[in-house]
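Up next, chain A:
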Amino acid sequence: QEQFIGLPSYRVGPYAAGGSGIYGGWIDYMTLINERDGGINGVKLTWEECETEYNNARGVECYERLKGKGPTGNTTFQPLSTGITYSVLEKVAQDKIPMVTIGYGRTDAADGRVFPWVFPMISTYWSQASGMVKFIGGKVGGLEQLKGKKIVYLYHDSAFGKEGIPLMEQSAQKYGFTLKQIPVAHPGNEQQAQWLQIRQEKPDYVILWGWGVMNPTALRAAARSGYPRDRIVGGWWSGSEEDTIPAGDAAKGYISANLSGVGTGFPVIQEVQKHVYARNKGNMEDKNRVGSVYYNRGIVHGILTVEAIRTAQQKFGAGKPMTGEQVRWGFEHLNLDADHLARLGATGLLPELKVSCADHEGAGKVKFQQWDGSKWLPLTDWIEADRAQVRGLIEASAGAYAKEKGVTPRDCSKEP
Partner candidate 1 sequence: MNDIASAVREQAPPAGHAGRIGGVVLDLQGISLSFGGVKALTDISFDVREHEIRSIIGPNGAGKSSMLNVINGVYHPQQGRILFRGEERRRMEPHRAAAQGIARTFQNIALFKGMSVLDNIMTGRNLKMRCGLLRHALYWGPAQREEIAHRLKVEEIIDFLEIQGIRKTPVGRLPYGLQKRVELGRALAAEPSLLLLDEPMAGMNVEEKQDMCRFILDVNDQFGTTIVLIEHDMGVVMDISDRVVVLDYGRKIGDGPPDEVKRNPEVIAAYLGAAH
Partner candidate 2 sequence: MSTDAAVPYLEINNVEVIYDHVILVLKGVSLKVPRGGIVALLGANGAGKSTTLKSISNLLRAERGEVTKGSIHFKGDRVDRMTPSDLVKRGVIQVMEGRHCFAHLSVEENLLAGAYTRGHARAEIRAGLEKVYHYFPRLKQRRGSQAGYTSGGEQQMCAIGRALMARPEMILLDEPSMGLAPQIVEEIFEIVKDLNRSEGVGFLLAEQNTLVALRYADFGYILENGRVVMEGAAAELAANEDVKEFYLGLSGEGRKSFRDVKHYRRRKRWLS
Partner candidate 3 sequence: MQFFFEVLIGGLLSGVLYALVALGFVLIYKASGVFNFAQGAMVFFAALSFVGFQEVLQRWGLPAAPAFWLAFVLTLGAMVVLGILTERIVLRPLVNQPPITLFMATIGLTYLVEGIAQGIWGANVRGLDLGIADEPVEWVMESAGLLVSRFDVFAAAMAGALVLSLALFFQYTRTGRALRAVADDHQAALSIGIPLQRIWAIVWAVAGFVALVAGLIWGARNGVQFALTYTALKALPVLILGGFTSVPGAIVGGLIVGASEKLAEVYIGPMVGGGIESWFPYVLALAFLLLRPEGLFGEKHIDRV
């Protein structure tokens, strides 16, 4: 009895640091389930990695290659790359394989009526942006205090970097702050010009929507131009150890969003240490990275996947391998309340989550954390995005997609 999960991973090239952390955590969690529990109700998890090098074409190849493996075929596809997400978006619906994209991918896919097979769970970019506005509002003494303030949105000049813009613009209007957008050309290893501009603008906050080497470079450049780091708020792809360590002292005080908790303090991670690493079955080459931001995000991937399968088993038969279609149902009915999280030992590691037919995001929350010079410290509890605002944007965008593609959205009241 096996449940197969295809892992389109990347462990070489510029993305390797993130990839090895996330896939390491994820695989460790699945190992934990197998080792400790003997699988999900006795169904062992099996997986196979397929190196994508973060490349769309190779991702598609991996998708096709993994599709038919295992007794029930690949049952969930989580490419960890927006490009690959887009490339297989239509295929997953045809092949009936749910695709989970946590913290990346197509934002408007959170509208489950239009995208039944895609699950951008926990938070989308717009939730993140909204969470950031709320966080900064809190810092300045309430959202209404944002009026007249100036925020710089420093972004990676790419589709990814521009994701936050619509929500930021809307919020700027809504709350009356000035938004200044400054792009950084890929790869962003030189930001002299941008930070001189920022120095001239004297913004109250800088939102850092960066990627890769752009992040430490930004922090360095900020330090050099004397901009206080604790007024830079990064996104969750700008908030890992990989982003701060290279910046050295310059990163001290820097704040970033995250969609998972940080550190080894969670019971589930202790369990991993005990059942996996103590038995020498850990996937991380560098054990010190257990508990790091990306690693924990990988654990979250593991938890969500396993719990979706468990949920599906409850409906379709415990102890049996689930098909992709059944797992999709599991995702759509995933309900991780506080109790459930506590049972998993993951309280605080991920927010409470309730996915539904219409809402594939499930939580829309972010946490903020601060770098103390050597590690990330939690700064806030979960902050919920302005869900109405986010939802509005999502539905508009999904609606446009549905129209362009001629898709009729599901009627959620009729869903089982």
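How were these picked? Simply put, all candidates are chains of the complex that A comes from, given by their letters.
Here is the rule we use: a residue touches a chain if its C-beta (ideal position, glycine included) is under 8 Å from a C-beta of that chain, and two chains touch if they have at least 3 such contacts; residues count from 1.
Only a predicted model underlies this, so the values are computations on that prediction, with no experimental measurement involved.
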item: In-complex contact of chain A, chosen from 1, 2 or 3; value: 3
item: Complex interface listing, chain A residues touching candidate 3; value: 11-17, 19-20, 157, 181-187, 189-190, 192-194, 196-197, 199-200, 212-213, 216-217, 220, 223-226, 241-243, 245-248, 250, 285-286, 289
